[in-house]
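All protein chains but one are shown at their positions in the complex.
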Amino acid sequence: MTESATINVPVAQGNEDKYKLKMGPQHPATHGVLRVDLELDGETITDCDPKVGYLHRGFEKLAEHRTYAQNLVLTDRLDYMAAMANNVGYCEAVEKLLDIQVSNRARFLRVMVCEMARLASHLLWLATHALDIGAMTVFLYAFRERETLMEIFAELCGSRLTNTYTCLGGVRQDVTHEIMRKLDNFINEFPACIEEYETLIDTNRIWLKRTIGVAPVSAEMGLDLCLTGASLRGSGVDYDIRKHVPYAAYDQIDFEVPLGETGDTYARYRCRMEEMRQSNYILRQCIEKMPPGAIVGEDAPDLVMPTTPRKKVTADTSARQGLIKLIEDRDVYMEGDIYVATEVPKGELGFYFISDCKGKPYRMHIRSPSFIHIGALETLGKGVMVADLIAIIGTLDVVLGECDR
Amino acid sequence: MKVQYKPKRNLLGTIFQVEILQGMALTLRKLFSPPITRQYPDEKPPMYAGFRGQHALVRDPVTQDSKCIGCMRCVTVCPSRCIRIRCQQDAKGKQKVESYSIEVLRCVFCGFCVEVCPVGAVTMTELFEYASYDRESLLFDKETLLKNWDRFLEESAHDENYVNPFWRPRGVPEASLAASQRMKVPADWTIEGQFIGTSLRQPQQNGAITHTEADHA
Amino acid sequence: MESILIAEDLRNNFPNAIFETQIHRGQFSSIVAPEPIVEMCRFLKEDYKMNHLNCLTGVDNLSRKGKHFERFEVIYQLYSIEYRVGLRLKAQIKDSEDPSIDSITSLWTGADWLERETFDLLGITFNEHPNLKRILTPEDWEGHPLQKTYKLKGNTEWNGFTKLKEKVKQLKQFDFYSAQEGTHSND
Partner (left out) sequence: MQILIILLQIAALLAIVLLHVAYTTYFERKIIGHMQVRMGPMLVGWHGLLQPIADGIKSFFKEDIIPEQADKPLFLAAPIICLVTMLASLAVLPFARGWVLADINIGLLFLFAMSSLASYGIILAGWASNSKYTFLGGMRSMAQVISYEIPMGLSLVGVMMLSGSLNLTEIVTAQGTSIFSIYLFPQIIGFFVFFIAMLAETNRVPFDLPEAETELVSGYLTEYSGMRYAMFFMAEYIGMMVMASIGTVCFLGGWNGPFEIPFFPPFWFILKVYGFLFLFIWIRATLPRYRYDQLMELGWKLLIPLALLNIFLTGLFKVFT
């Protein structure tokens, strides 16, 4: 596994020449509060030990004391670059656990926000990855487009970053014509913007030198390290949960999964760039295929209120209270456990739930892609140079909020 | 789908640094394009109805007091448990809200309280500039929350008929709304006027987005 | 290929180690004994190409009732990318001073951190793990937070936080304004 070294710089024998460097937790390139304990021989890393936990907020413990509906707000704070995708992932998991139906319109809306979140996250990844390698103009160009997406989010659900957009059984707000017009403008302009980023870095000889052959991951090695998302697809493994286990409305939408071949930093970069183009194409289909209907499933129980509603329900108060009756009729919180994964921009975000017939999860485990990707850093970071380590952290696309939970 | 790489540069491209010159041409072109910066304190960002900003209690135009009835739904639903309400029953047995406070520093701005409020009493306004140097001033009591509402009406384009999309969610059938939620809202908030995909829509209908061709990536 | 067939084959190969196979919402899970877990995972990985480890985590079954449930449970969610099927193994670990199970880092390098996390939060030891240290909580943290017996409220602070507070106290005594003029005061 340690043959990932790209440069064969002779390493001095013995430990007296080693130089210990603690990179982070406050460092411009560690994307948050990651600390990497390095052992250097000159500029070559001989030992790499990532340390996480600086942002640990105990979400899994918190979730055991809040209802399913309330826990939604925790997922916003996982991967704050793409909170929408986390919301969708969480709701898909809980809906599967509690067997709640989602309306078709809500499913399309979920795909739409998921892909917008993917674009937002990939744009931020591109921005910081390029900045880490020194191309700082790409950073601002990418943020220009991200800002448009953020404003669409703000108009859609009232918040830019911590969206809390979905709810169990659907979504909380419908789109308006204005929002869709803005989104349409955006997706018409976006391919030209990708061209712009690619003009700056895609064939640039310095960029190629910095990315080609850096941290190559073969398909076996990627699976061995449990990588997911574009980091795995860059090695040519066709694993995309949107295709494997279609959730939301992905089964009604046509798209392709970009696969790399060499599995190096450049292949992963190319994969994500292609994914952005595919996301754009999915968004266009969402605009074209958006079905009419309510945004919440018809038989979706109103689980927002954590306490059981008052027993006395008269038939003529309102139709909404018919739904409350449903909770009493049917055992919503069946006992059982479930693992549901969704494809968030960073990789596979899985939720493992155990329900024990109560309104609160007995156990919620979050399988966060960033956590596992940082774990892979230990293997990938050995034998490369300091500057490459920065590129590797960038290419694995990690966010510490999700890693530490 | 295999990812396609761009063709490798040739010898001429290497000598004349073509790809670097292309990049530099792009940056030079951008030098003369208008900047997209929003000079923030002078130019305010656009705000939309339903933005989850500063909290407020709606001042009832009739009684000049809060609409809150003390049903405790917002207290129960709050995931960060930052709302406190104290109620008292007066002589006639009617419930009266004595105090209502929101600890903003604990708030996660999910908007659940606004969503579950049966009378539309609590809301999150479009104001976002209320940073403070101390914690005390960010513990909003009832008076402050009512004042926040006045400030919101003053500083935004809305009048007393403001409808927060969380009070009356967009895209929900009228029939499934409680009576108090049936407010007068723009046409595309209702299920009849909602956005429908362009392929499903009748071509003569107005407000439709026209597509010349789909960009098949 | 279906999960149920794989689960049956697993039962045939490890007849004594499989207690029960459950299905919930279309997902299969086998409740298994902890001892042969590495062999079972290797069997699934090699014979059924379940080469993707979705998830590895632990559960504290203290207040959960079930026929075969022991105090702790380690969940292995495996997925075969080629056949597109998944299977969940739930290894039951008896309550003891030092609950332990064999590590599967020999099969997946990526399980390293997942096992460390499970150890950190639930206190389940993984035998033959190369580097079993705390990962999310500080190294001198007491207790394992995801155990159901973990106290939510306590009277003491974490050692590191106490030290930090002392440091803040010390720094507060330093008068920055008079220090600029060259005098140190310790009021």
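In order of appearance the chains are A, B and C, and numbering begins at 1 in each one.
Quick note on the criterion: contacts are C-beta pairs under 8 Å (C-beta built on N, C-alpha and C of every residue); 3 or more make two chains touch, one makes a residue touch a chain.
Not measured: the values here are computed from a predicted model.
Counted over the whole complex, the shown chains touched by the missing one are A, B. Interface note for the absent chain: among A:122, A:210 or A:405, the touching residue is A:210.
Only one of A:68, A:125, A:141 or A:247 touches the absent chain when the whole complex is considered: A:141. Mapped onto subunit B, the footprint of the missing chain covers residues 20, 23-24, 26-28, 30-37, 39. Of the residues in subunit A, those that touch the hidden partner chain are 7, 9, 19, 21, 27-29, 43, 130-137, 139-141, 144, 200-201, 204, 206-207, 209-210, 385-388, 390.
Going forward, only the chains that are shown with their structure count from here on.
Inter-chain centre distance (subunit B to subunit C, centres taken as mean C-alpha positions): 38 Å.
Of all residues in subunit C, none touches 2 or more other chains. Within the complex formed with subunit C, the residues of subunit A that make contact are 1, 52-53, 56, 58, 60-61, 96-97, 99, 223-227, 237-239, 244-245, 334, 336-339, 341, 348, 350, 352, 354, 356, 362-363, 365, 367, 371-372, 374-376, 378-379, 404-405.
On the side of subunit C, the complex with subunit A involves touching residues 22, 24-25, 27, 29, 51-55, 57, 59-60, 63-64, 75, 77, 81, 84, 86, 88, 108-114, 117, 121, 135-138, 145-146, 150. By the touch criterion given at the top, residues 1-3, 5-6, 9, 14, 17, 19-20, 22-23, 26-27, 36, 45-46, 48, 50-52, 73, 76-77, 79-80, 108-112, 115-116, 124, 165-166, 169-173, 175-179, 186, 188-189, 191, 194-200, 207, 209, 211, 214-217 of subunit B touch subunit A in their complex.
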